[in-house]
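Note that one protein chain is taken out, while the other chains of the complex remain in position.
Chain naming follows the written order as A and B, and within any one chain the residues start at number 1.
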Amino acid sequence: MPLMVLTANRLRDGEVIYLAQDSRWTESLQEALATENAEEQGRLSALGEAAVEALELVEPYLMPVCRDGDNLNPVSQREIIRAAGPTVRRDLGKQSEQGPSEHV
Amino acid sequence: MYRYDAHDQSLVEQRVTQFRDQVARRLAGELSEMEFKPLRLMNGLYLQLHAYMLRIAIPYGTLSAVQLRKLAHIARRYDRGYGHFTTRQNLQLNWIKLEEAPDILAELAEVEMHAIQTSGNCIRNVTADQYAGVAAGEIEDPRIYSEIIRQWSTLHPEFSFLPRKFKIAITGTEEDRAAVRVHDIGLRMRRNLKGEAGFEVIVGGGLGRTPVIGKTIRDFLPKQHLLSYLEAILRVYNQLGRRDNLYKARIKILVNQLGIEEFRRMVETEWAALEGGDLTLPQAEIDRIAAFFVPPVCATTEAAASDPDPDYALWARTNLAPHKIAGHAIVNISLKATGAVPGDASAEQMEAVADLAARYSHGEIRVTHEQNLVLPYVKEADLPALWRGLQAQGLATPNIGLISDIIACPGLDYCNLANARAIPVAQKLSERFAALERQHDVGALKIKISGCINACGHHHVGSIGILGVDKKGEEFYQITLGGSADENTAVGKIVGPAFAYDEVPDAVARIVDIYQDLREKDETFNACLARLGLAPFKEKLYASH
Partner (left out) sequence: MPVIKSGAVVADSWFRLDDEAALPASGDIVVSLDRWQRERDALLARDGGLGIELRSDQLADSLGADATLFQLIALNFPKFSDGRPYSTARLLRERYGYTGELRAVGNVLRDQFLFMDRCGFESVEVATDGHAAAWAAALSEIEVFYQPAGDQRVPVLAQRHALCPEMRAS
């Protein structure tokens, strides 16, 4: 199975979030829990649905990532941009808070 | 411009209260996301890549200085200090929090603004000619009827759950600056043989997955029948438009499927029952609204001023348009500085434009569907001073209508629906063609870029259209040539296989070179293409590919 993390948008402010250890939600992809195990991925999805019910977030889904040393990188262009911020405004979004990560 | 009366004001205020309650119920779990989504969409609130996006309505693209200042304030307070003017004359803010949206709508209501029906399967913002009221040859100001349609369509109980979104555009002149032939309904003002003013009604145009040029359903519709006729069209569409397939739900599909003859027969049958009824427009209401749109300026013999700075001459050459009232000019404000994000304006720039509008344009601004702004009432005597004010804010790029006046949707940098980025492609092309002498040599050429098939960048109607596609996870771009959004509406044709992200600037540069090599005398890009056909362009473009 490919390596996946669970991601969603926070209900109240639309911020992109990822599921980390201990069922905690984080704004940083680097803290996300990544797994290749199908059962574990199912568990992540269930936690996502529970968080929808708990009014924390909307539209959770599994997304593929790859490991590059210590870093987790999204596979698709869309998720790269979602994890960092707009490529045309490097001063905005997560990239401005956390410093530069993988850019195109 | 139109000013709210007590009814209009009550509506927007009640709408804010209603939405505030809906948000509260959502956050308390009384509404699921599925139930809440259409409600927030009908208040212009999308969930995009980074946050919620709010699309604020700018009815027929007309804004007052007070309203523009409020937009700047909202951009600062609730967003990241900038906004994006769209191809439907609205403003988008990209970093909105759901829990603050009701407060934003409340602030908008204070200045007679809202975000009602800027999304959802309902009738959207009615767009109009950005030179309305001040262009020569205008039959009547199309904004009069845009405002009438705006009110009739607002919270229309029968048409709030259409098969799909519905877009209407109106032009008051022969020149079509509103792209009426690529809208669900396009209205072109004209006179009948008796000299009476009315509308040619065009239906079933649209861009997106299947671009279609609209067909005339009625050659001449007298003014008083405007709303009853629209009601007939919408009723037929609401009942018969497809509900099973999102991509086949626009009215253009229905018109195509039935054929214009049958569609017309159905509409005329329905209209026969509505004609003369309570949707008939009283002349008193037309007159009431028309009074708001009388230009606030009179002819003046005050001498036009100039400025010896050569940059002034360059700006005057491209950014001014002739005004129907002597001694005045229409001023275009370019939001396409070299390398800038097309259509974006900072809060500071918005405030500067508001101040300049208050000073030089009777407090009025227009938004164009090509993502620029307009000051419609400027005295020729004030032009140099205005120019200096615009220059100070980076708003005087002398490129209106030239190749660097690029239209681009937000694309994959912001939008959930996108397949590829559009903005950096625009920026690279803008930089590539920055040299003004070259731009003037190339002449009128519109580059329009969409990040996905939904075509919000209107690429189908660009001289050079660029469509971002996803090819095995990579950003690729399909190029079309020969599109046009004016009165000679045409859909561009695909020139050949798509180009990778890095290849696009060279490909476009090559196309422009080919044009300049092959053109005769002063013919425009589109004229050259019409004369020669795609073949030479295709052959030479892909020769070394």
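Note that in this section contacts are C-beta pairs under 8 Å (C-beta built on N, C-alpha and C of every residue); 3 or more make two chains touch, one makes a residue touch a chain.
Treat the numbers as computed from the prediction; the structure is a model and nothing was measured.
Colleague: Indicate each shown chain that the hidden chain touches within the full complex.
Modeller: Missing chain, whole complex, touching shown chains: B.
Colleague: Of B:P282, B:P308 or B:G473, which one is in contact with the hidden chain?
Modeller: That would be B:P282, which touches the missing chain.
Colleague: Which residue among B:S10, B:N192 or B:Q257 touches the omitted chain?
Modeller: B:S10
Colleague: Across the whole complex, list the residues on chain B that are touched by the chain not included here.
Modeller: These residues of chain B touch the chain that is not shown: 5, 7-8, 10-11, 14-15, 17-18, 21-22, 35, 38-39, 121, 151-163, 227, 235, 238-239, 243, 273-274, 276-279, 282, 284-285, 288.
The definition used in the following text is that only the chains that are shown with their structure count from here on.
Colleague: Mind checking the centre-to-centre distance between chain A and chain B? Centres are C-alpha means, answer in whole Å.
Modeller: Taking the mean C-alpha position of each chain, the two centres sit 34 Å apart.
Colleague: Going by the contact rule set out above, which residues of chain A touch chain B in the complex?
Modeller: My answer: residues 9, 11-16, 52-53, 55, 58-59, 75-78, 81-82, 85-89, 92-93.
Colleague: Okay, in this complex, where on chain B does chain A touch?
Modeller: Within the complex, chain B contacts chain A at residues 26-29, 33, 47-52, 80, 95-99, 341, 412-414, 418, 420-421, 423-424, 427, 473-475.
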